[in-house]
Structures are given as structure tokens and as C-alpha cells.
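As you look at this complex, bear in mind that one protein chain is not there, while each of the others sits in place.
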Amino acid sequence: MPIELSEERTRHRIARRIAKEFHDGDVVNLGIGIPTLVSDYIPEDVRIIFQTENGAIGAGPAPEVPDLRFIGAGGRPFVIMPGGCFVASDLSFGLIRGGHLDATVLGALQVSQDGDLANWMVPGKMVPGMGGAMDLVVGARRVIIATTHTTKRGEPKIVRKCTLPLTAKGVVKLIVTEFAVFSIEKGQMKLLEIAPEVTLEDIKAMTDADFTVAEPLISMQGVEEEEEEE
Amino acid sequence: MPIELSEERTRHRIARRIAKEFHDGDVVNLGIGIPTLVSDYIPEDVRIIFQTENGAIGAGPAPEVPDLRFIGAGGRPFVIMPGGCFVASDLSFGLIRGGHLDATVLGALQVSQDGDLANWMVPGKMVPGMGGAMDLVVGARRVIIATTHTTKRGEPKIVRKCTLPLTAKGVVKLIVTEFAVFSIEKGQMKLLEIAPEVTLEDIKAMTDADFTVAEPLISMQGVEEEEEEE
Amino acid sequence: MAKKVIKPVVSAAEAAKYVRPGMSIMIGGFNYGGIPYTLVEALVEAGTGDLTLISNDTAYEDVGHGKLVAKGQVKKVIASHVGLNKKTGQFFMEGKLELVLYPQGTFVECIRAAGFGLGGVLTPTGVGTVVEEGKQVIKINGQDYLLDLPLRADVAFIRAYKADRMGNLTYFGTNRNFNPIMATAADYVVAEVDSVVPIGELDPNEVVTPGILIDALVVKGDNYYANRT
Partner (left out) sequence: MAKKVIKPVVSAAEAAKYVRPGMSIMIGGFNYGGIPYTLVEALVEAGTGDLTLISNDTAYEDVGHGKLVAKGQVKKVIASHVGLNKKTGQFFMEGKLELVLYPQGTFVECIRAAGFGLGGVLTPTGVGTVVEEGKQVIKINGQDYLLDLPLRADVAFIRAYKADRMGNLTYFGTNRNFNPIMATAADYVVAEVDSVVPIGELDPNEVVTPGILIDALVVKGDNYYANRT
């Protein structure tokens, strides 16, 4: 792969693109890492309710003075939004498992072409635990994966079949990388958008999976805003 | 059976005797009918917390002005005691099923010598539904039955084996009638107390069950208070 | 798909239109308490029929959703106790009404299972009784448990105390009962409340039902019981 974007640009491009997926009123849980950045790119006229699995509904931005009594799942303080509320963990996961979340955005180690997700465990390494991830991907109506297209060593992360231990089977609906956007419907992956730096051939080369190509295949949304900024 | 007490005396005798079973701090659910009367006989130095399955913890006496926003399971208004609180039905039954109630007091159609209880359904008659009874008798640490010794037609209600559909198996720990008090431990029924109007032979005649007799067999507690009053 | 952030405050008559013939409807309440009387009255007036009613009880024949039964709008009742409404028993005996009875703790837990995305409920309640009939019995650590399945509805009519425009709810007294649980287990949830307060007025620590579960709000009317509960 000749093309390589800076880590900063990669992260923000993915977050910006995912932010376009939401509709007014959506209840969304953002995982740690790139997903956290998504909240920075929500259009002003779209009101998203951010849920954190430790019990906040309506989590807002970081406060000026940190208060550890209001923290997100990553441990970072936030301000509760007007009309927000706090619930205990059983109800929090009831909302998650019961289909009351419109979407969850999470990172991935691997995603398979039929929507299997591996994002919690690398065999041989110390296992930190799955936390709320397994519940989130099983329960949220829409699972959106935010991930670099390949590993740092250039290995495909979008694969025919996951080799790493699964978080869940057949749950992923959308994959957004710095170079492409794929949907997965009924076990069938489709390339929807492609970044300006790459060709369809490039995508094929760095994706170890079968996918169809949308017609028309459009340029990845949001990248033009990026150019404007810089 | 030559002896027959007035309905009023029967009901109050049973309630008064059961009230002696409680200890300071006990959390108790009282069923409708005779069990409701039990609260009138709790000694002043014993603080009982009355729970109602529709979500009150710390239900008190009837208010001067009825308010339907505070009602017991029988639909009757009460005053919430200081330090009381309200919970939703899932937690209310969690408390019941989870062993957080010290006792429940319920009526019976039949009780068997090994603690089976039938108190919700007479075949052929319209079934009103079991309400919370099945959960209460399975969950409370101690199930106390308040019942007349026989039916109005003189048939035994304490039997070898219930012929009516069960509410639960092997749950009853104490039976209090107007004439006797029986305990049931490890499937073995024992006569503990006997009313002054009857002999052991009378009890045997109106009880269709095997039971051992406590030594000493004492006179039913509370009956003497009754005499004093009248 | 998402519910509205700012909940519409509608009339009871309007809310009753969400209920169409043949639907299943959960209605909160226990005996007199916590019934969404104004909503129920509107549904009685609308005359919508062929309903499956999921409610702890069927109230009294002339009170609350007891009237739905008495007027013949209900084809099936799923409840824990129906003894106070004579019409429920009568119609059942006459074969005009299907009736499914649950132990009350199982009933609420089955609703919660539906709302919380669980596959069912494993309860010791009812083991060795007729309630066991037709149910899977699962032995866990030597004890038997009944497997009861989740209970879901098309619409839920619930009763709360205060709401803000984002649909957050608090409850009052024994009116709470099944209402917070039913709010989790229906496709469309309407809450009847004493009052709708501005956003930010409810303490976020005191909210019991998060607004994300609610579709619409109705302010209680001057129905006899609505006024008293």
C-alpha cells in the first residue's frame, strides 16, 4: 500500500463519516478510541442522545471542572445534558440488550464479510475482558465499526472469516475505514464509498473479503470537508 | 364438633396468635382476609415493616382521608410510614422471591401435613387468578397460614394430601387455626398449642393428617388476652 | 426509527388512535392504582376491538380497563388476577374471552425479559402446580425452575407522575407498580401524567423511566379516578 494517512487524519476522517449516519433522536453508544471522536462531528441540527453503559443517558461534553461523579465508560468526566438521566447497570444493559439503542460505534480487530466481529481478545495476550461490548453489539439496532483499513503491519482487518475469538456473530451493519465504507446486509458485504486517495483495485488489495460494489460507487462523504479545514 | 366460635372471635384469635410470631425488624406481607387483622395485634415494642406486593414497603394504617395513590394489595388506602418507600413491581417481587421477606401470612383452602398449600383455585369454579400468592409462598422465609380449622361444612382443611390444585409444594412452616397451632419442619407436622375449648382428641377428629404432639403441649397463646377483653 | 427527542403532548383521543383492532396492549396498574384512566377511557370511547390486553388485573367492570373487557373490546386477557371484574370471569366461562393467568412475579419478570432482551425467565414460582403445564422445567443446581417466555405488546399505556418534554418520568406512591417495566416492552409507549414540566426541571437522579422509551405524553383529564390517583 503506497498510500498512508496520518493517524490524526485517519481517526478524524472515520469519525466524521460515521457522524453522518445518525438521525435526529438517535440513541447512540460510542466505544473508546476513534468512536469517541464521533460526537465532535454531529451536525448542529441533529440531536443525538449519547448513552454510556455505566448508566448515563444524555452524556454531554467534558466539563470545565472534572467531577468523577459523572463519568463515561472510559472513565472521562462529562456534563449531563438537560433532559438526561442516570440509571443503574441492569436498566442500562436492559436498554442495550432490549433494542432501545439505535446504534453503537465500536472499534475492531477483525470484521468478517458476513458481519462477525472480533474486538476483545488476542490469544496469548492478557485478556482485559469484554466489558459491555458483547451486549452492545448483540443489542443495538445498528452496529457500526470504526477501524483502520488494515493493521499497523498492513494486514487486512476486513476478512472472509475472523481468526481471532469473536465478540459476536453476524452483527455488523456498517464498516467505516479511512479508505472505504462497506455495508453488510443479509450476510452480504457491499462497498458503498471510496476515499479519493485510493482506487477500487487498492481497496480489493487491502481487503481480504468478497464484496459487491455499489453502483454508483461514490466518493467517501466528508472527505471534502477535511480538505476545506486544512 | 360440638364447639363453634363466632366468626369474629375466630378471626381475631387467629390474627392475635400470629402477631406473636414476629420479631423486631421483620418484613412481613399480609394477605387479604384474616391475615390483614394481624397488624392490629403487633406489640408496641415490635416494629414490623409491612410490605405490599404492589410496591409499598412500610405500609401503615388507614388514613383519615382516603388517597388511592397509596393502596395495599387489597385496594385499601394506607398511610406510608416514616422511612417507608415505594418500588416498582419487578423489585417488589424480587424482594419477595429473593428471600428478603421474613414472613408472609396467607389464608388456605387446604394445607397438607408436609406443607403443600392450596389456596387459589377450586376446580369448576371461576378462577380469579393466583395474583402474588405463588411468589409469596415460594419466596418468603416463613409461610404462616391463617385459617379456620375446618370448612364451613366441617370438612378438615389440614389434610394428608391436598386434593385441590396447589399454590406451592412444601412451603408452609406454621398453621394457626382458632383451635390449634401446628409447625411443619422437614415434612413433619407437629401440634404445638391447643385452644382451651378443645381436647387433643377433638383436634385429631377435625384434622385429617398425621402429626406429632409437642411436649409439653401448651395452651394456645393469646387466648387469655381474649377473655380479659370480653 | 428513533423516537422523537421532544415528545408530542397529545390528547387521549389522539393517543387511542395508535391502538388498532387486533393489537396487543399493555396497561399499567394494580387494582385502582396507577391505571392510565384518561387514556383507557379514550380507548373505551374509540371502541377499538379484538384487543389482547396485558395487564396485572382487569380492574372492576366499571373502572379503568375493566370497561374494555365489559364492553367486549378484548378477545384475550393476559393477567395475574381477574377476580374483581365479574365480566372477565363471565366472558371466559361463556367462551367469549381467552384468559392466560400468570403468577404476578412471573408476569412482571416476563415483561421485563421482553423489554430487556432476555430469552425468558427462570422462576421457582409455580413449580409443582398447574402453572407448570406446557412449560419447560429446567433443573439448576438440583432445583427445578419454570421457563417462562417474554411478554411484549404493540402498544403500552402507562401512568406516571411528572414528565418532562423529553419523556423522562417519575412515579407517585403505589401508582408505580407495573408502569416502569411496561414502558420497556412495547413498540409504542404513551405515558399519562399529572403534569409536563420544562426540560431540566426533573433531577436526573430521580428519573425512573428514561425518556428514550417514550413516544407520546398525555396529561390526565378530569375522569373520576384520574383525579383521585
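Note that the chains take the letters A, B and C in the order they are written out, and that residue 1 is the start of every chain.
By our rule, a residue touches a chain if its C-beta (ideal position, glycine included) is under 8 Å from a C-beta of that chain, and two chains touch if they have at least 3 such contacts.
All values derive from a computational prediction rather than experimental measurement.
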item	value
Missing chain: touched chains present in the view	A, B, C
Option touching the unshown chain, where B:Leu5, B:Ile32 or B:Ile49 are the choices	B:Ile49
Among A:Glu21, A:Asp102 or A:Asp135, the residue in touch with the chain that has been omitted	A:Asp135
Chain not shown: contacting residue from B:Val38, B:Val87 or B:Met206	B:Val87
Sole residue of B:Leu30, B:Leu95 or B:Ala108 that reaches the chain not shown, by the stated touch rule	B:Leu95
Absent-chain interface as seen on chain C, which is shown	109, 113, 116-124, 138, 140-141, 143, 145, 147, 149, 161, 170-173, 176, 205-206
Residue numbers in chain B that touch the chain omitted from display	23-27, 47, 49, 51, 57-58, 80, 82-87, 90-91, 93-100, 102, 138-139, 141
Residues from chain A at the interface with the omitted partner, ascending	52-56, 67-75, 80, 86-90, 92-93, 96-97, 121, 126-135, 138-139, 165-169
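Convention: only the chains that are shown with their structure count from here on.
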item	value
Distance from chain C to chain A - Cα centre to Cα centre, in angstrom	36
Computed distance of Cα centres, chain B from chain A, in Å	58
Between chain B and chain C, centroid-to-centroid distance (C-alpha), Å	30
For chain C, residues that touch 2 or more chains besides their own	112
